[in-house]
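One protein chain omitted, others in place.
Order of writing sets the chain letters: A and B. Residues in each chain are counted from 1.
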Amino acid sequence: MADVRFEHVYKRYGDNPPVITDLNLKVADHEFLVLVGPSGCGKSTALRMIAGLEEISEGELFIGERLVNEVAPKDRDIAMVFQNYALYPHMTVFDNMAFALKLRHTSHEEMQQRVERAAQMLGITPYLKRKPRELSGGQRQRVALGRALVRDPQVYLLDEPLSNLDAKLRVQTRAEISRLHQATGTTFVYVTHDQVEAMTMGDRIAVLNAGIIQQLGTPQDLYDHPANLFVAGFIGSPSMDFFEVTLHRAGDGQADIVIGKGDEAQRLTLTGKAAEIVTGQAAGADGRPLIAGIRPEDFSLDGAQSGNGTTISGVVDVVEHLGNEQLIYVRLPGAYVPESTETKGSTARLDPSVRVSPGERINLRVETGNLHFFDPSTTNSLI
Amino acid sequence: MSQARPETANTSTSRLAQAKGTLSLSQKPGAPKRSTRAIVGSIATHAVLIVTCLVLVFPILWVIFSSFKSNAEIQNTTIELLPQHPTFQNYINILTDPTHQFPFWSWATNSLGVALITMIIGVSIALPGAYALSRYEFLGKQGVLLSFLITQMFPGALLLVPLYRLFTDLGLLGHPYALVIAYATTSLPFSVYMMKNFFDAVPRELDQAGLVDGLGPFGVFWRIVTPLTIPGIAVVAFFNFMNAWNEFLLARAFLTDNTSLTLPVGLQSFVFAFGVDWGRLTAASLLVTIPVFILFVWAQRYLITGLTGGSVKG
Partner (left out) sequence: MATVSATLNSPPAGRRRILRYLRSKWFAYACIAPIMLATTVLIYYPLVVGIYYSFTNASGTNPNNVGIPILNIPATFKFIGLKNYIDVFANTDPTVDVRQIFVQTLEWIIFNAVFHFVIGLGLALLLNRRMRFRGIYRALLIVPWATPQFVAAFGWRFLFNGDYGFINLLLEQLHLAPIDWAGQPSAAMAAVIICNVWLGIPFMTITLLGGLQSIPGELYEVAELDGASWFQRFWYLTLPLLRPTAVLVTMLDVIWTFNVFAIIFLITGGGPYHRSDTLVTYAFQVAITNQKFGLGAAYGVVILLILVVFVMIYSRLLRANEQVY
């Protein structure tokens, strides 16, 4: 068991701009750290650097107290679960799991014992004599986990291990991996592009984009206090809605924002924490353009045409019923779409009981105390 | 540029493998009544195929049946497919060589030895080379691939003269086993390309899993990737064997002594200035073809079998 430290690590391919830029990250001992980000953000590269499968162009990488830049994968004492399982097709499940032990000259009895224990934990004991191709996807996934589990490594590395499973198995295996982490008490570094996986499994999450860590923190931290537009848009499903707004200060600590421009412009009065923070800052000068973020669940339907600074109105595009809630895609003024969000336009998450139909104009009440604000030029959070 | 070539060798294998899933679509299973037009079409198809198969197989059949005829019967000018007076005399003459003019056993031993050694040497140097070309990026890799592509165009006739001189000067002329080095090498570019295709089909993740499990570069090559490409190795081995077994040009130019000949050149001894001993030539041809035929059927099976199925993705 050990921590993992990246110190000013770069990865470059030829003369192209680096795929990882000045990565500084400390994965604590026993921690479950998730590296999350869109494809091509460098998260897998970072993980493969820990494994020694990818050379480090610059900087230093430590596992425990040992500098491992030049250490071969086999000498790093790590175990890894691969996206496509990477089971050896010519070996039985048992041999797959025992292979690493065999290479380390583990005694036969111990090998037997460890494989059987791991197999039992994962419920794959009946398949030990089979070849990987005779197993279902879920079973193969378990064997891949088992192969890592029989080892007693310093760090477990998991590279999108759930991406080839169907939705149901994915949820199930998610819980299982969390349980394994608790059982082994070893450091886990887990790579995924799926923010739901990241949120549900990680002790801490590092959000990467374009080879740079955008934010590192606990899941709740990331959700409540996204450091910038990218994190705000990436974490949470459906994504946060963003608007181009202008700030209007009314003196005595009061502030309004104007959403959209010209005829469609609508006004919201800030309250609570949001108002406090925005007006308390130099950034919150009068007439300043900002990006405002509203989580879909911070909308609720307002029947009255009140328009008193707590609601905004728009035309419904599409309604999705999910049973326990409904998602309303609505055309709101000033809507802004950053690259990290998954949906275009604005989404509201409403109680399933209310009736809304496409084409209808609705009023949405906004929890103005929960608004997020971002600087349009730096995209950093103002809160 | 060099990317175009690997597909070449691969077309038949990979496409055949893919094809297993998507067969024909013109007839769905359980299709109800077939129209008369379809039946006529089907009969025509079978007729064409039967005739073609007959034409393609007939020369071999004719050789087979003639090998059981006496030379007198062979020279009969009426068409008789089956021998009227079947005889093993041709085979006996070949195998016992009563005139001590046609040492068939020497030729066969030479051929077999040359082909087997060519196969072993060819495979054992093509294997690591193809692996490096498949798995590593290194200075000069593109140059190697390109030069191998170009060697495919080299006519034997151009290499013949320099090789002839080289063999003469090294004192290797006339030794059948010396041909091995030429055969193994001239087969190399194609062997390497074929083998590289098979290596390319093994997912890199398996190498990486091996590295993480504790293997070094050689361990990954020998214990993970090589066992997964056994069909490929079989095909390459077969290719090398066939090439050496069938080669005529160099053998004809380099071998002179009657007992040092390989089969292709040896069999030519049955062709005389004023005629051919067809009885013995057909019998010998048949004996020569049988081992290759068996090997061919065996290699065919490996062409299609893929071993990787199951390790990666669904």
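The rule is simple: a residue touches a chain if its C-beta (ideal position, glycine included) is under 8 Å from a C-beta of that chain, and two chains touch if they have at least 3 such contacts.
The structure displayed is predicted, hence computed values, not measured ones.
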Options B:133, B:201, B:235 or B:261, residue touching the unrepresented chain: B:133
Full-complex contact with the absent chain, from B:88, B:105, B:177 or B:293: B:293
Chain B, residues in touch with the chain not shown (by the definition above): 1, 4, 7-8, 11-16, 18-19, 22-27, 42, 45-46, 48-49, 52-53, 56-57, 59-60, 62-63, 66, 74-79, 125-126, 128-129, 131-133, 135-139, 141-142, 144, 147-148, 150-166, 168-169, 181-182, 184-186, 188-189, 192, 217-218, 221, 242, 245-246, 248-249, 252-253, 263-264, 267-268, 271, 276, 278, 281-282, 285, 288-289, 292-293, 296-297, 300
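The rule is short, and it goes like this: only the chains that are shown with their structure count from here on.
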Complex contacts: residues of chain A adjacent to chain B: 48, 51-53, 72-74, 78-80, 82-90, 99-100, 103-104, 131-135, 137, 140, 147, 164
Residue ranges of chain B touching chain A (in the complex, touch as defined): 203, 205-206, 208-216, 219, 224, 227-228, 307-314
